[in-house]
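Accompanying notes for the structure given below.
The other protein chains are all here in position, but one chain of the complex has been omitted.
Chain naming follows the written order as A and B, and within any one chain the residues start at number 1.
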Amino acid sequence: MSWIGKTYGSALGKKAAMALSGLLLVGFVLGHMAGNLKAFLGAEKYNGYADWLREMGSPLLPHNGALWIARVVLLGAVLVHIHSAWSLTRLSRKARPKRYYTLTAQQATYASRTMRWGGVIILLFVLYHLAHFTWGMSWAHPDFEPGNVHRNFVEGFRVWWVVAIYVVAQVALGFHLFHGFWSAFQTLGLNHERVNAWRRPLALSIALVVSLGNISLAVSVLMGWVS
Amino acid sequence: MRLKLHIWRQKNANDGGSFATYARDDVSPDMSFLEMLDVLNEELIESGEEPVAFDHDCREGICGSCGVMINGSAHGPESGTATCQLHMRKFRDGDEIRVEPFRSRAFPILKDLVVDRSPFDEIIGAGGYISVNTGSAPEANLIPVPRDDAERAMDAAECIGCGACVAQCPNGAAQLFTSAKISHLAELPQGRPERFARATKMVEVMESYFGSCTNFAECEAVCPKGISIDFIAQMNREYLRSRFK
Partner (left out) sequence: MKLDGKVPAGPVAEKWTRHKFDLKLVNPANKRKFSIIVVGSGLAGASAAASLGELGYHVDCFCYQDSARRAHSIAAQGGINAAKNYQNDGDSVWRLFYDTVKGGDFRSREANVHRLAEVSVNIIDQCVAQGVPFAREYGGGLANRSFGGAQVSRTFYARGQTGQQLQLSAYQALSRQVAAGTVRMHAKTEMLDLVVEDGRARGIVTRDLADGTMASWSADAVVLATGGYANVFFLSTNAKGCNATAIWRAHRRGALFANPCYTQIHPTCIPQHGDYQSKLTLMSESLRNDGRIWVPKAGGDSRSPDQIPEAERDYYLERRYPAFGNLVPRDIASRAAKTVCDEGYGVGHGARGVYLDFADAIARLGKDAVAAKYGNLFEMYERITGEDPYAVPMRIYPAPHYTMGGLWVDYHLMSTIPGLFVIGEANFSDHGANRLGASALMQGLADGYFVLPYTIGDYLAPRMGEEPLPTDHQAFREVEGEVTDRLDRLLSVQGKRTVDSLHRELGKVCEDECGMSRDRKGLEAAIAKIQALREEYWRNVRVPGAAADLNQSLEKAGRVADYFELAELMCRDALDREESCGTHFREEYQTEEGEARRNDEDYKYVAAWEWTGAGDTPRLHKEELDFENVPPSQRSYK
């Protein structure tokens, strides 16, 4: 295993770890968004989906087994993503101790320039989101009822400022995905003149699908389209 | 043309440095940027002041000696152009121009606008070559090189080592420079036997001096030779593959 340690010890290795963990998380947010769209199909379907998540892999895996495996893997990916980002940021900060009077942006996208703060916003949002819908903490979700997923979902988005937080966070996530997904190709060396032209549009599509999909859920509840 | 210049003046590596302002009122649009500085320097010398020190040599955009930040852009406002080939017609009468040295921990300022870029030499020394002693080369046409490969190698090999990529990078990363050499040699059959050892060693030295790439692509925008960030992806690939060798 020492080669993993060695690779992660280098900045390019950390960058690759960031890309791989990022791609895993992209897969998660896509699935998460797609699964939640079931909310539009009514309480029964939506709760059924939630039950299926808990029984996934049965009978090989115990109740909640697959879910916990996924949680551990996701938590690992998040930790790797954060640790690599944090240490690479430190490396870059050290690389230019004395700042410029002016440094004019050339072609860097807004998305690329907001990766770090955008990442922090997303992290804070994820914690809030967990408190809101998973842990059901009373400050975040006063009406939380463990197990009744659809009800929690509907009740959770009745307040406009909660929806506002979600919308802002999803916009941040969209930007993060747009640069992050494209950037992962660069970082992992996945480029070829035939596919290079597709990388940006693909990243844009994923970013739009995830953030618009998620926003549509929250906004639909607030507008009373889902109840 | 009338211009107002704010130029970074710093006596030596240990000095704090600050901007000095010079008003110019007889700048010809046909002058190169460095000629404009030459004329300023002539006047400074005549008035008993020390001229502005700046690096330059060939003045035809190929040696890579020159390079300053002009209004926050490495080599100034014209793309695909080194500082020495930038001409004053790219500015307008009445402009204020701020001139700063390239800033990077790895490029300490020696004086005014002159920086020490020797870490680039160290990166090349770590493996930016093909190990072939003089006299041991086979007949040149023995190994055919597909034309497209040779062209791609040349695209990368055009790097002039000026350091603008590092200077412009918000992270102070040297990915474009390092990847240009790794890609140039990896594209050619002659360079393949050492490709993985080369990538490992060059990246290691690079990381000991420079920041980490976040794929801003700012380097590509200011590169006087327009070297593509595709080569950065290629370097990443070479490096990651080297981890499995």
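The criterion applied here is as follows: contacts are C-beta pairs under 8 Å (C-beta built on N, C-alpha and C of every residue); 3 or more make two chains touch, one makes a residue touch a chain.
The shown structure was predicted, so the numbers you read here are calculated from the model rather than taken from an experiment.
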Chains on display which the left-out chain touches in the complete complex: B
Full-complex contact with the absent chain, from B:M69, B:A153 or B:L176: B:A153
Missing-chain contacts mapped onto chain B: 12, 28-32, 34-35, 38-39, 42, 44-46, 48-51, 53, 55-60, 62-65, 78, 81, 85, 87, 89, 110-111, 114, 116-118, 120-121, 124-126, 128-141, 143-147, 150-151, 153-154, 157-158, 160-161, 184-185, 187-188, 190-191
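As a working rule, only the chains that are shown with their structure count from here on.
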Cα-centroid distance, chain A relative to chain B, in whole angstrom: 37
Touching residues on chain B, where the partner in the complex is chain A: 19, 69, 71-73, 98, 100, 103-106, 168, 170-173, 203-204, 207, 209-218, 220-222, 229-230, 232-241, 243
Touching residues on chain A, where the partner in the complex is chain B: 3, 6-7, 10-16, 88-89, 91-108, 112-113, 115, 179, 182-183, 185-191, 193, 196
